[in-house]
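First the structure, which I've put down as structure tokens, then a few questions once you've had a look.
The complex appears here without one of its protein chains, the remainder shown in place.
To keep things simple, chains are lettered A, B and C as they appear, and every chain counts its residues starting from 1.
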Amino acid sequence: SQMANSKFEYVKNFETQEKLLPNCWTVVRLDGRAFHRFSDEHRFAKPNDDRALMLMNHCAEALFKEFPGEIVFAIGMSDEYSFVLKRTSNLWSRRKTKIETCFASFFAASFVLHWSKFFGPETPLLYAPMFDCRATCYPSERNIRDYISWRQADCHINNLYNTCFWALIQQGGLSAAAAEEALRGTLSGAKNEMLFTRFGINYNNLSPMHRRGSIYIWRQVEMTETAKSGEPIKRVRKVPTLIHDDVISDVWWTQNHAILEE
Amino acid sequence: SQMANSKFEYVKNFETQEKLLPNCWTVVRLDGRAFHRFSDEHRFAKPNDDRALMLMNHCAEALFKEFPGEIVFAIGMSDEYSFVLKRTSNLWSRRKTKIETCFASFFAASFVLHWSKFFGPETPLLYAPMFDCRATCYPSERNIRDYISWRQADCHINNLYNTCFWALIQQGGLSAAAAEEALRGTLSGAKNEMLFTRFGINYNNLSPMHRRGSIYIWRQVEMTETAKSGEPIKRVRKVPTLIHDDVISDVWWTQNHAILEE
Amino acid sequence: SQMANSKFEYVKNFETQEKLLPNCWTVVRLDGRAFHRFSDEHRFAKPNDDRALMLMNHCAEALFKEFPGEIVFAIGMSDEYSFVLKRTSNLWSRRKTKIETCFASFFAASFVLHWSKFFGPETPLLYAPMFDCRATCYPSERNIRDYISWRQADCHINNLYNTCFWALIQQGGLSAAAAEEALRGTLSGAKNEMLFTRFGINYNNLSPMHRRGSIYIWRQVEMTETAKSGEPIKRVRKVPTLIHDDVISDVWWTQNHAILEE
Partner (left out) sequence: SQMANSKFEYVKNFETQEKLLPNCWTVVRLDGRAFHRFSDEHRFAKPNDDRALMLMNHCAEALFKEFPGEIVFAIGMSDEYSFVLKRTSNLWSRRKTKIETCFASFFAASFVLHWSKFFGPETPLLYAPMFDCRATCYPSERNIRDYISWRQADCHINNLYNTCFWALIQQGGLSAAAAEEALRGTLSGAKNEMLFTRFGINYNNLSPMHRRGSIYIWRQVEMTETAKSGEPIKRVRKVPTLIHDDVISDVWWTQNHAILEE
């Protein structure tokens, strides 16, 4: 019977195994599948549902902690999250598929596991979510910073649009089609203006999480722990820290350059 | 600001996109990461925990139903499940990574969502599970059948070994090391014999699910549904059907050849 | 110094190594780069230059013989040649790049080496030619036959068009632009008709090499060789054989099915 098995074992040779190019930063980006429908069915608040965003953050933090020596930065918004692996990471020998599928499955499992902490008993999870996931290599500091800027700029653009769109509908009484029409082709200056003059909203005062997304980095924190002897001792530990900074800015990266040096 | 974004958008070109070779059957195999530890921490019965196996089956059935026109066969055992996509499948234009990560995340999310149905309130889920996942192409009927045989033969080999191992420990009072030693190098005939003479176990009478794994196929079933008028009407529908047949056998495939013809 | 080298050797890990999917026929297709210009500069006859075509065939035969156990079929036309590796080929462990680059370089080197045999002293080779090359897997008999049909049908379509085009110019006295205009949108029936009525050419009587391309297969041939004793002995050997058959037809493949069975 071991005989029988070895006769079939040749099929394992049909597997392929892509490796990520060494010495590149790797971004692993997850995105919820068909979350347009998912957010409708679970009655997400519009334009931003803080329960949903905080659940996403919670899952990202869990993944961050699961690979403390590997993930150095994460940024998320809407139904997506991007994780940056350090340049020298050797996680699963840099096997692309292994990284993508383990991250996707862990994130999705966490999403379900922690759902009720954020949505409570009144909003049960109706079905299992799906997240696609892709790992991409970035060879230079400029490239990885541009990736991060791309996601944060996208967050801003979408949030500004969505804020206007729902203000026009919820406060302005427009239909969805009319709101879309009103916004077609407008530049961001005009959108800021519209929010302020028509709805009294100062865009820059809105929640940083909505405008800039959510970012995790490691921060050294002094903690008081209890030794075996019962005495308190101070230890410095690195902990995942949630921030909503402008990470497009050069200044931020000058101050936090160590992130890219690992 | 759209300006700002377009300046960064070039980073999307660093993504790669592998496609599965057309006209091949594709096997998508999931496997629980570190389930040795996971099964210990959740006190799985040994050698087989039916709650765990039935949860795996339930998740597989959910995935099977999620892609009714694409998945034609599935086989699972232990912490793994394999899904066979039909030769002509065009799911996500055959994008390899998209298929792997969506399957992995949906399965993992389902695993958490349905956990308590099988493990009840007394065994809560302690942490989020991870599943790796890989898609592999098989060009010929012989190859895809050999893949399926490989998994079923592996199920049998492992189950026979594990049954002996735990009988020696649980009924024979051996230590794990002694049991391992007793089994080293034995052929399957000797293991069957040992089970029968020392423990009165007829291996062939053990649960088919444990010996052959779990298989899902589509079966036509006549159903009585209720028309709008309130009258009962008979409809033939294909439903995911769980079986534990010997799928290594030629006879089975003669009778079920339509599976490979889709 | 071996020290010095080992310090740098890590760079070899950046190499990737794609393998061709097992149990598929592999087509390795070469195509001359910028042969529009190349054929002009070497004053190729129009529409078909037999010296050029026979040189291509000669190079193909050399490659065919170089890998006698691996290549089972070849078809060429214009500046291109396709080689079919048998399904079970294990040439260079099916390393894709190794196969592509060795075939391309050997073909190009042969092209130069044998050039003067076909073009004579009056037409020297002016510069080194380039050939791109790509290996593609085909999982089924239908697919590999369709690949071959694709190339042969393409040969026919191009040859019919080019024959008309150059008849209109060379015999009809049209300009290139006028000839192109006259042929725009015509079906193949109309082209055949035009050749016959305007130029007295019966397309079907034209050279089979021009209409159907050139095909190499292995044929068993009885040869009389000389034994060490000096006596003649008959041996059956397989030799590369050049034919110009219709290989789209089912009949041909029924008669030559052994090609696909290796």
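What we mean here is this: contacts are C-beta pairs under 8 Å (C-beta built on N, C-alpha and C of every residue); 3 or more make two chains touch, one makes a residue touch a chain.
None of these values were measured; they are calculated from a predicted model.
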| item | value |
| --- | --- |
| Given C:90, C:170, C:188 or C:255, the one touching the chain that is not displayed | C:188 |
| Options C:35, C:64, C:138 or C:216, residue touching the unrepresented chain | C:138 |
| Sole residue of A:91, A:137, A:195 or A:247 that reaches the chain not shown, by the stated touch rule | A:137 |
| Subunit B residues that touch the omitted chain in the full complex | 13-14, 16, 18-19, 21-23 |
| Touching residues (missing chain, whole complex) on subunit C | 1-2, 4-5, 7-12, 14-16, 18, 30, 33, 62, 97-98, 100-102, 104-113, 125, 127-134, 136-138, 143, 146-147, 149-150, 153-154, 156-157, 160, 187-188, 248 |
| Touching residues (missing chain, whole complex) on subunit A | 21-24, 137, 139-140, 143 |
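To be clear about the criterion, only the chains that are shown with their structure count from here on.
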| item | value |
| --- | --- |
| Pair of chains with maximal C-beta contact number | A-B |
| Chain centre separation in whole Å, for subunit C relative to subunit A (CA means) | 52 |
| Distance between chain centroids, defined by C-alpha means - subunit B, subunit C (Å) | 46 |
| Whole-Å separation of chain centres (CA-atom averages), subunit A against subunit B | 30 |
| In subunit A, residues with contacts to at least two other chains | 14, 16, 18 |
